[in-house]
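Before any comments, here is the structure.
A protein chain is absent from this complex, but the other protein chains hold their places.
Showing chain A:
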Amino acid sequence: MGTMSEVVTSRPPTFEKKSSTSQAALHDKQRQTEAAQSKEKYDVHIESQLQPVEGFGPYFKLIPASGQVKELQTIIRDRNTSRSDFKFYADRLIRLVVEEGLNQLPYSDCTITTPTGCQYQGLQFVKGNCGVSIVRSGEAMEQGLRSCCRSIRLGKILVESDLETHEARVVYAKFPDDISQRKVLLMYPIMSSGNTVIKAVNVLQEHAVAEENIILLNLFSTPAAARTITTVFPKMHILTSEVHPVAPNHFGQKYFGTD
């Protein structure tokens, strides 16, 4: 830890005062002192920007709110948005949620050498993750995940609600064989009751996936669904962009153009 490169927000810059000394000498000195300095002084403190949402437990988090995110949500909810715009901006919001979701994955420290011959104290994500989308609207998020992790394994679950009983039941599920050993990024953009997600998590649990190894990536959730899910699965990580009483249920229809 603590090569010169760890310039995170909280680190006091210490080198510019010496900038008049020769760069090479400075360089060597840094390398020598780097080990000593690092541990105690410059331990990288990576803190997530995500804040838990009050009332839904410690693992239910929102991506950082900004005017920008709000605009994306506005466009997605607007009934007058054209399909092309809808898909474009939905993909952007998905990408933001996916990027934040990846931050929840485990990593380990490592040191690499840069082309200038210096050491950089970086980190490496632990292998053994996979994505699982809930058919159909969850599949809209697969591309966003694949844009970040090119070769990630993807499982699928098809949950249908029975037209008569309104009960969700699993029709189809296909996962990587060793899913129980993996962290699972479960993708489902809209939660209005939460029933579909509960069914899907149940299936994952049947495949021996631990609750705490599931990260649910979601765009819009109702407070009711948030409450239900965090009650049933208190240890599951949940990431969403907005909790709002009205869920934009047209998402899948409009994204895939079947409205």
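Observations on the structure shown:
As a working rule, a contact is a pair of C-beta atoms (placed from the backbone, for glycine too) under 8 Å apart; a residue touches a chain by one contact, two chains touch by 3 or more; residues count from 1.
As a convention for this text, contacts and distances are computed from a predicted model.
The complex appears with one chain absent; UniProt names that chain "Uridine kinase" among the candidates "Trafficking protein particle complex subunit", "Uridine kinase", "UBC core domain-containing protein" or "ATP-dependent DNA helicase 2 subunit KU80". Per the touch definition above, the residue from A:Q143, A:T231 or A:N249 contacting the chain not shown is A:N249. One chain of the complex is left out; on chain A, the residues touching it are 3-5, 7-9, 12-17, 19-20, 22-24, 26-27, 30, 44, 46-49, 64, 66-71, 73-74, 77-80, 85, 88, 92, 95-96, 99, 102-103, 105, 107, 110, 112-116, 118-120, 122-125, 147-148, 150, 244, 246-250.
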